[in-house]
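To start, the structure itself, in structure tokens.
Note that one protein chain of the assembly has been removed; the remaining protein chains are unaltered in position.
The block that comes next holds subunit A.
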Amino acid sequence: MNRLEVREAITQAHHEEWARVVAALTRRFGDLDIAEEAAAEAFATAVERWPADGVPPNPGAWLTTTANRKAIDRIRRENKRGDKQKEAQTLYDDEPPEPLGAIDDERLRLIFTCCHPALATETRVALTLRMVGGLTVPEIARAFLVQETTMGQRITRAKAKIKAARIPYRVPSTEDLPARVSGVLAVLFLVFNEGYLATGPDTDPVRHDLTAEAIRLTRLVRALMPEDGEVAGLLALMLLTEARRTARVSPSGELVSLDEQDRGAWDAALIAEGHRLVRERLAAGEAPGRYQILAAINAVHTSAREARDTDWSQVVALYDQLVRLDPSPIIVLNRAVAVAELDGPEVALAVVDRLEDRLAGYHAYHATRADLLRRLGRSQKSRAAYDQAIELAGNTAETAYLTRRRDQLA
């Protein structure tokens, strides 16, 4: 095995085994901090040793054993300094140990602990990327445009709170499960969206590293909870969105709207996988949640060979279903975009105008109005709406697109 192959083996092991190692150690030592540090040390040892010794036949077992040893070393060191640490090692899990076969559940425990509702949303995101995703603190800091020290403190504080307040390391009860799963999915969707519509004047418009990480973590959650419809829905939604990634931004860095995208550039494999998941959920015959409906809407779009072939009545019907679940103004705004295709821009504009009170600070509200006004030939009003949208938009590709559209007005 050459150096490149060894490096690939390490990267692969990091992807596949990091969460498993952290989860197993957290279970054993009852301490996220010890687990994280020992896992990081085990991977550092692999980087040092594997090029000379070769990749072990079972990298996961090698990493877990090494990490266990590192953790025990640390505990021994600390115990010499006093018994205070022993107290900290009281397990916050009163259940008897699970049989060995239930090892996957440990990763699920880790995910639910990192996404606990007693932690702030931004903390949940950071902790999940670190503990489950295995991203380093500098990587997470860069992803969310904050100082490394700030991100480090956020994660340290979260681990300290989990320990001090005794946030349990377990999968929630059946009764609490739906709410807690939707909390986990919200974290994953947030990571995806930050990658998909990156904000900030100096960032790339699409951050593939973040969308890819979100998809990878969602795949993991899907593997651990294959029966959950919303997990499947979110994965399908991400895949169908990611499939259009390269077509969505032009070579000059401008956003390309759905109807103008080169559909031949869409990723057929991702679309096929997304469609398969949507069909699977339809066949399940259960009432869909919001991610499943959003995935279905994206499935309709990605089924059309040309933009003009889009089944808009189906899109509007799905939005109607979504509005019943979540009547938030943003959903109503997105529905109006489909209504414009089905019933014309005049009807859609009337719907959009009613949202002014609640969405006046949202760039997409102004961008949608601007487009509808443009189609109705009301150039002056359209220009004013584009101006407002440009002022509020945070994504560089979107700003470029809106500026071109505005400057093309008669």
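Throughout what follows, a residue touches a chain if its C-beta (ideal position, glycine included) is under 8 Å from a C-beta of that chain, and two chains touch if they have at least 3 such contacts; residues count from 1.
The criterion applied here is as follows: contacts and distances are computed from a predicted model.
> So one subunit is absent here. Using its UniProt record, which name fits best from "Thioesterase domain-containing protein", "YciI family protein", "ABC transporter ATP-binding protein" or "Nitrite reductase (NADH) small subunit"?
Record says "YciI family protein".
> Based on the whole complex, identify which of A:Met1, A:Ala44, A:Ala61 or A:Ala118 touches the chain you can't see.
A:Ala118
> For the chain left out of this view, which of A:Ile167, A:Ile215, A:Val316 or A:Leu333 touches it?
A:Ile167
> Residue by residue, what part of subunit A touches the chain that was omitted?
Where subunit A meets the chain not shown: residues 92, 94, 116-118, 164-168, 172, 176.
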